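So the structure is just underneath, and the comments pick up after that.
Excluded from the complex is one protein chain; the other protein chains are retained at their positions.
Moving on, here comes chain A:
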């Protein structure tokens, strides 16, 4: 680029340096806590750990993974994610398709759309929602975590805008060939909607994996807690609860501290997201931008 001035080149260098710094600043707290989780309790307590583990050990992870509560709530979370994501994805697609039709084809579309969008704008809040779940006898069941968040209006809007961006001729050709709406949706629309579908699956998956408050509200028994709720309940405690500890754990406890154990719990909970993120990342920017383009 011969057109670049000297001052602009200097700016570019500083700009890149600044962005590298910003990126490191984003990562550093995460790396620091990861290093703490892999350090000895003495090194962590002395504040010697920065970006690299001191006196490397995986004892904290062993300690966490041997806890029955932790593995139990991990399982609860996996079940929750699987049921929640399938339910939400099916409903999102089923609702987005009719709402993506033009008003002259489907005259009630606007009314239905407002019924859904209104739930984004106004809500009863936690108290009436809690009372409804209670009256339906859904406390302590997986349904209380899955059904109330089954309709994700934001995802519906993304999907709807994506469907609208598809060429009209596609649908006309299908209906001309005698396909029903459901067939059109399943055989033609969905296969070409993979980026958008991947985006909403990612969003719902992350939402379910991260949700902790509903678990705390609706589950009376701690063994029903999803992982995020369990973590929330232990992360703020300064000491490790000594109850229901196995002999192996009691021995391990001597070589870990509550700080290194907390750090290990944070990382085990973050791991699934770290693991799927690289695969879905290439989709969500594309899906998000395509979904938000208005036709």
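In this section, a contact is a pair of C-beta atoms (placed from the backbone, for glycine too) under 8 Å apart; a residue touches a chain by one contact, two chains touch by 3 or more; residues count from 1.
Throughout what follows, contacts and distances are computed from a predicted model.
Q: Leaving aside the chains on screen, match the unshown one to its UniProt name from "ABC transporter permease subunit", "CRISPR-associated helicase Cas3", "Aldehyde dehydrogenase" or "Hydrogenase accessory protein HypB".
A: "ABC transporter permease subunit"
Q: Decide which residue listed in A:78, A:139, A:166 or A:270 touches the omitted chain of the complex.
A: A:270
Q: What does the interface between chain A and the hidden chain look like in terms of residue numbers?
A: Residues of chain A in touch with the missing chain: 3, 5, 8, 11-12, 15-16, 18-20, 22-23, 26-30, 32-33, 36, 44-47, 49-50, 90-91, 94-95, 97-99, 101, 105-106, 108, 112-113, 115-117, 119, 121-132, 135-136, 147-148, 150-151, 156-157, 160-161, 175, 180-182, 185, 206, 209-213, 217, 228, 231-232, 235-236, 259, 262-263, 265-266, 269-270, 273, 277-278, 281, 285, 288-289, 292, 294.
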